[in-house]
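A single protein chain has been removed from this complex, and every other one stays in its place.
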Amino acid sequence: MNEAPIPAPPIEAERWFNTDRPLALDMFRGKVVVLHAFQMLCPGCVAHAVPQARRLHEIAKGLDDLVVLGLHTVFEHHAAMTPVSLEAFLHEYGLKMPVAVDRPSPDGPVPLTMAAYGFKGTPSTVVIDRAGRIVHLTFGAEDDLVLGLVLGSLLNRKVRDEP
Amino acid sequence: MNEAPIPAPPIEAERWFNTDRPLALDMFRGKVVVLHAFQMLCPGCVAHAVPQARRLHEIAKGLDDLVVLGLHTVFEHHAAMTPVSLEAFLHEYGLKMPVAVDRPSPDGPVPLTMAAYGFKGTPSTVVIDRAGRIVHLTFGAEDDLVLGLVLGSLLNRKVRDEP
Amino acid sequence: MNEAPIPAPPIEAERWFNTDRPLALDMFRGKVVVLHAFQMLCPGCVAHAVPQARRLHEIAKGLDDLVVLGLHTVFEHHAAMTPVSLEAFLHEYGLKMPVAVDRPSPDGPVPLTMAAYGFKGTPSTVVIDRAGRIVHLTFGAEDDLVLGLVLGSLLNRKVRDEP
Partner (left out) sequence: MNEAPIPAPPIEAERWFNTDRPLALDMFRGKVVVLHAFQMLCPGCVAHAVPQARRLHEIAKGLDDLVVLGLHTVFEHHAAMTPVSLEAFLHEYGLKMPVAVDRPSPDGPVPLTMAAYGFKGTPSTVVIDRAGRIVHLTFGAEDDLVLGLVLGSLLNRKVRDEP
């Protein structure tokens, strides 16, 4: 990307799963973060992005400095994808990474974090560098090889690169 | 199967989707019926049985006498798989066949139709012959070739076979 | 198919694998035969049709009156797909059904059986009924459900249907 990286907006979470306290991106400064935005009833998410995030979370356990977070960004069928339904989904699909429930907007169907990042839909995959900047953002299925290349490159870059 | 076929129990439906009136197996006497029992948050259903049912429903449009019905048999995570959630699921996954919501039991987590058929879990696939008898019942992923062979055989058999 | 079924041309084999004597379609009169025409270096064959034939051959062991035969119809890269190479291919891919090597034509690249059947390419799947007639012929990937339906229907039909 030749554009100047922009700071990753904070995660506005209504609640969190798979963590005993609320998280924030600031806590992971100095690490590389992958933020997987999905909806539990999005077929493309279930077929590709959710399994990718699950495998990446497994791989990250053996790596230094890589963090994988989920973000449930409901922008349609709100009554069908409540946190109660999400909790069962996470259990059935074996997702163990922390997952934030994007906070609904008072002004429309698109929740707050999704709006701040400008996601076009789900799945969306965001890579955030050690300095907290968005360096990669994909809407739709992201190729495993490409995602690995981006992350490998960042994991080997020191914070001294920060401007 | 060498066992004597047993009559298919009636579908006890709380409500139906994709049909403007409640259905009953009796209406399809003289036809071959495939009953696909699933749960919307069952990964094995979403990965294999639901797409199989969708394709079979497409194929059935071009055949005489083959009917495909869905049955949402919630026996776990009841609060997560309500009819409201199911409606969004059917829309997102493009399921157009009639789908019954299995009626909850007052006595436990297993709904009434599921109990009557004795399903071990989801997905379960039932083939019912022209005389209304269960002739094939699979728990788990059913091979497309095998299911096709069973159905092809039945579709070519006349009702005169009925006892 | 509304067209009148035509008699299946004989298999013109240069040699056979997985059988201790040459076979002929006439030997299987009274049975249903699936003839899978493939080339070992055809990606669509290797990805779909060859595994389908292997599974169907497994299933046929438990059925009466279903025969699965392979036909190696080389019409391109002749020097690359010799019987020696085919033998290794059958071993590596675990194909146990009888496989005929289609006899080369003195007049062009298309071998004799392929020409007699009029195949457009590989893979091609032919279903031959108990009376030795072609009742189904597909060029390209054949859906497992559809193939199963066709076979199930034929297996349940008696030879008295023969004209």
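Lettered A, B and C in written order, each chain numbered from 1.
FYI, a contact is a pair of C-beta atoms (placed from the backbone, for glycine too) under 8 Å apart; a residue touches a chain by one contact, two chains touch by 3 or more.
Just so you know, these numbers come straight off a predicted model, no measurement behind them.
Q: Would you mind listing the shown chains in contact with the chain that isn't displayed?
A: Counted over the whole complex, the chain not pictured touches A, C.
Q: Go through subunit C and note every residue touching the omitted chain.
A: Those residues of subunit C that touch the unshown chain are 41-43, 46, 76-77, 79-81, 84-85, 87-89, 91-93.
Q: So that we can see where the missing chain sits, which residues of subunit A does it touch?
A: Contacting residues on subunit A, toward the hidden partner: 52, 55-56, 59, 63, 143-157.
Here is the rule we go by: only the chains that are shown with their structure count from here on.
Q: Just grab the chain with the largest centre-to-centre distance to subunit C, centres being mean Cα coordinates.
A: When every chain centre is compared against subunit C, the largest gap points to A.
Q: Could you label the subunit B-subunit C interface same or different, taking same to mean over half of its residue numbers are used by both chains?
A: same
Q: For this structure, which two chains have more C-beta pairs in contact than any other pair?
A: Greatest count of contact pairs is found between chains B-C.
Q: I'd like to verify one number: the distance from the centre of subunit A to the centre of subunit C, where each centre is the average of its C-alpha atoms, in whole angstrom.
A: Here subunit A and subunit C have centroids separated by 50 Å.
Q: Could you work out how far the Cα centre of subunit A sits from that of subunit B, in whole Å?
A: Whole-Å distance between the two chain centres: 37.
Q: Can you work out the whole-Å distance between the CA centroids of subunit B and subunit C?
A: 34
Q: So which bits of subunit C are touching at least two other chains?
A: none
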